[in-house]
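Excluded from the complex is one protein chain; the other protein chains are retained at their positions.
Moving on to subunit A:
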Amino acid sequence: MSDSFPKVLVSGGTGFVGSAIVRALAEKYPDVAITVIDQSPPRPQHVLPEHISCMQIDITSAEAVMEAFRATTPNVVVHTGGLIPGLAERFGRQLEQKAWKTNFGGTRNMLDAAQQTGVIAFVYTSTCCVVTDDTSTPHPNITEEWPSAARSTIYGESKAAAEELVLKASSSKMATCALRPSVLCGPGDCQLIPPIHACIAKYETPFLIGDGLNLWDITHVSNVADAHILAIENLVSSRTAAGESFFIQNNEPITFRDLCLAIWAHFGHIPPFELRIPESLAHFAGLACETVTRVMGTTATLSRGTVRDACAIRYASGEKAKEILGYEARIGIEEGIRLSCEDYASRLGVRLQAESNTRKIWPMHGMFLFENVGKRDMAHAAYWHWASNQPECPTQINCVSRDLPQPQIMARLPSPQISPSLQHLGSQYRRGTPVLALTTQRPSCCPSHFPETIVKPGLWIMAAVPPVLCLCTNGNAHSVSPANERAHRFHTPSIKIFNDTGVRHRWFPVYVTQLASMASTVPRQ
């Protein structure tokens, strides 16, 4: 498919969402030339793959944008760049002009340039805020039929206007669509987890504003990146998404309170008690805070806006995106929140109370015990065990350590008996579920959707398409480079265990990267 779009331009590509899109795109379409335009140079927390050209361009300047388009002549444009006001300014109007200039004016510049240089597909990263920032009404299970809010926040208003511009521009020459992600989490996030985490230090965690029943959609950033790639694929082929907007989220709404509690729990904090504050009272407190901060000239943490936000119901139906784009979240929200917290902890230099440090995988059917999966010791290990004819006995465990120069098998137990389990695994997992199997014997009954790869003689990888980060389909792992390996290095090891009853624990990205890098060096037998 990548023949139809050899060149892609991503605006805002050094940002949180943009860099995730670039990584996902580079991984799935290694032959596509990607150009990133952004007003800031690549940032350390948002790692980009190698071989990406970055241009430092301010999208509010029509000439500069035009120049970039002329220079790169992209076929596909992903317009992610925009201004997201921080929490302090989000509900105010101080940045109104700037927000409009970037979000609306910038989009207009991008669209004009795209139309004049023969771009065939234009994907706009909108936001669910175009609808949900109107906090005067609840937004339960909203669909794309809901109207954009006429009066919401500066961000919601400017993005809504820009989205309308983009969707109207859809034509037979250039198909456009808009994706509306919900609140995001993920590695590199600085909008969601940090302010919630900050409540711990401020002793704010026991206070629950409102009834604590309001559901929110939260999305892991890599899922949003997936949606963008699906949108590109659609717009360059069937074009059923042309002129449409889509809500993109994990489709696992949880209450805002639970999101906070889960984040705090990752940082080892559980509120000692809970005090409910009625929304109306909090509203007045917010008003008081706003007045005080206005007089003192500081920035507000509590405001009427944040109170309304925390009490808002905002979740969307994912039906349209599923139906037209075929989008489904690959990383579940529980894992997404964990990954985000781990990433943020490492940025803070905090050591999480990682349950993985003294993880016990309880004696199970085909049991084994594994303890002390530390951060820096033999951390990054993956296991695979096959249930043999005698249950209660693991036949094989393969461990791979990151700290060794080459991944190697640390332990191997005798008598691998593969076939029954593999077949079972194949029947249990749908296409698209990240699954990786590791074995030392050529599988006799590899299910058809498990492309196999030999990593080195005697060690086989089979992955259901596509694994979390690296796809080893035909013996070549294209996208492995030091840069993106770094991007996917999570500091607490996570392990996924397969046994004949299904997946127990966590998926383990680093491991896949390394195996994939091995795969590229070892010739296929």
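One rule holds in what follows: a residue touches a chain if its C-beta (ideal position, glycine included) is under 8 Å from a C-beta of that chain, and two chains touch if they have at least 3 such contacts; residues count from 1.
By definition in this document, contacts and distances are computed from a predicted model.
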{"item": "Choices \"Ribosomal RNA-processing protein 41\", \"Squalene synthase\", \"Protein ECERIFERUM 7\" or \"Ribosome biogenesis protein BOP1 homolog\" - which one is the UniProt name of the chain not shown", "value": "\"Squalene synthase\""}
{"item": "Of A:Ser53, A:Asn141 or A:Ser238, the residue in touch with the unshown chain", "value": "A:Asn141"}
{"item": "Full-complex contact with the absent chain, from A:Gln56, A:Gln115, A:Thr293 or A:Ser317", "value": "A:Ser317"}
{"item": "Full-complex contact with the absent chain, from A:Glu96, A:Asp112, A:Glu204 or A:Glu252", "value": "A:Glu252"}
{"item": "Touch criterion as defined above, residue of A:Ala114, A:Cys129, A:Cys185 or A:Leu215 at the omitted chain", "value": "A:Leu215"}
{"item": "Chain not shown, touching residues in subunit A", "value": "137-138, 140-143, 145-150, 212-213, 215, 252-255, 258, 261-262, 264-265, 270, 315, 317, 332-334, 337, 355, 362-365, 500-502"}
